[in-house]
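What follows is a single structure, and I will ask about it in a moment.
What follows is an incomplete set of chains from the complex, kept in their original frame.
The chains carry the letters A and B, assigned in the order they are written, with residues numbered from 1 in each.
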């Protein structure tokens, strides 16, 4: 069972919208080595996990990282939505609830024909899509779950390494700060997951010696990445387990397989989290107004707007 | 940000394995109207949500149901894994850590050629797959998120109704108790979600009169469904929100649009949950042993097996 907290797992830096960068980031969301895939792969591996009951720490490891990946889907999806939002820079008559694009021959969405993925403006309303940067929809055929523990771990290591490789290439494609802040965070977390799977393989017999990290990059010189590495975030993992049942920390200890001098650790159940999730502004040129004022008044007139008292099954202190 | 609890959202009844039923249930997991789709659709709709800030209850409604759907993926995935587990009924030399199928000409996996989906035994190790009951991989093209609130809600109502229709048909295809317990639970929860989206559309102006539920079925006469309807589970929704920020309960109140005499309510953050998630037994004929004893001894020899103390970011009292 899963619960949600109305906070992003990490803050997103503010910058101008940039539909081409948004399209590139789709690879990290809906691409073959993106966050939807890692999320689904680890959730399936956890559900289908087999072994001696003493193998539970390996299942918990996959379950914990899989849960983190759902939050990464949320983070990169929100980032893409911000990069597309308002990118056509249409400044029409926003006092008119249903706007008037085209009325005077205007083409407020004209930029969709030439920049990024036209579906961001035509199928969605300036939001993220479950596709890759070439427009291919995400496919269930991406998920790997052979059921053999060593093979699944080996694949996961390769998957995280490839995800990080692609994100390093993405960093080199755009200097947009909104894009780079999320790319950089995911580079460091992919490294943490790569370390986790590499460590799990060490417990099963492999000696990586100097091989890791794979690939060797210069990402630690990217300023945003450097700041996170400074905090040691590449060696920290979380259980994302609400009731303390995870045994993943039995594996996630000892010197980092990436030979950076740090020790792996599981200091907390979850990171403190970043900014709250929010409602994006209406985009009238997309006919995406949410509930318009008249409808909101209607709600007020027909229902008491005070939320009912909801009893907590699981207690939590809000971090928002 | 998401957290996990090591409990299924509902118990699964015990019965014999049944690969044909397992294959049928794949429609409810990886089909066009299955749980992976509802989950992804609502998570994308939440991430990309637009509107006046006062529209937040609608976003929270989608976010809450979307979070519940992740737990449904876990529930139906685990159900499928149990229905495939051991279904070839191979009872080989389990004292031998790597077994000996085929050694004497045996074909322990022969039933995979004629029952259900051969991929359950060939690509996976008797576990769930991200495909539908005809073997088609799940596709990102299923996700609908127009960005127009009324349209998205209308689609969601249709989606839940279709999901329930298919599950009623599934109930009629198999009498296996493991399959039926999960099917029945999902019929009732789909009804609850249908009610939620119908209610949201009522606040925006539709009067459903006698139209709901869509479709009208006789599911309430299925014994497992009847027991859950008796508890009113078709009119209850949850926020699945850990820190109390959700405003969904502003909408989820008033008489059920399905005209069954109940009131919609949000009594708790989350259901108490069912049985704990567990590690499935090894299947040597699949070469799916998890960490074998030798490897587990290796772990014991090289690391202290006591889990490190993990600090809680969010407090919770285990319900397990």
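One rule holds in what follows: contacts are C-beta pairs under 8 Å (C-beta built on N, C-alpha and C of every residue); 3 or more make two chains touch, one makes a residue touch a chain.
If you're wondering where the values come from, they're calculated on a predicted model, not measured in any experiment.
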item	value
Number of copies constituting the complete assembly, 2 shown	6
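The rule is short, and it goes like this: only the chains that are shown with their structure count from here on.
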item	value
Centre-to-centre distance between subunit B and subunit A (centres being mean Cα positions), rounded to whole Å	22
Of all residues in subunit A, those that touch subunit B in their complex	1-9, 30, 36, 40, 43-44, 46-56, 58-59, 63-64, 67, 70-71, 73-74, 77-78, 81, 123-131, 137-141, 143, 145-149, 203-205, 239-247, 249-251, 253-254, 265-273, 276-277, 279-283, 286-293, 295-296, 298-299, 302-303, 305-308, 310-320
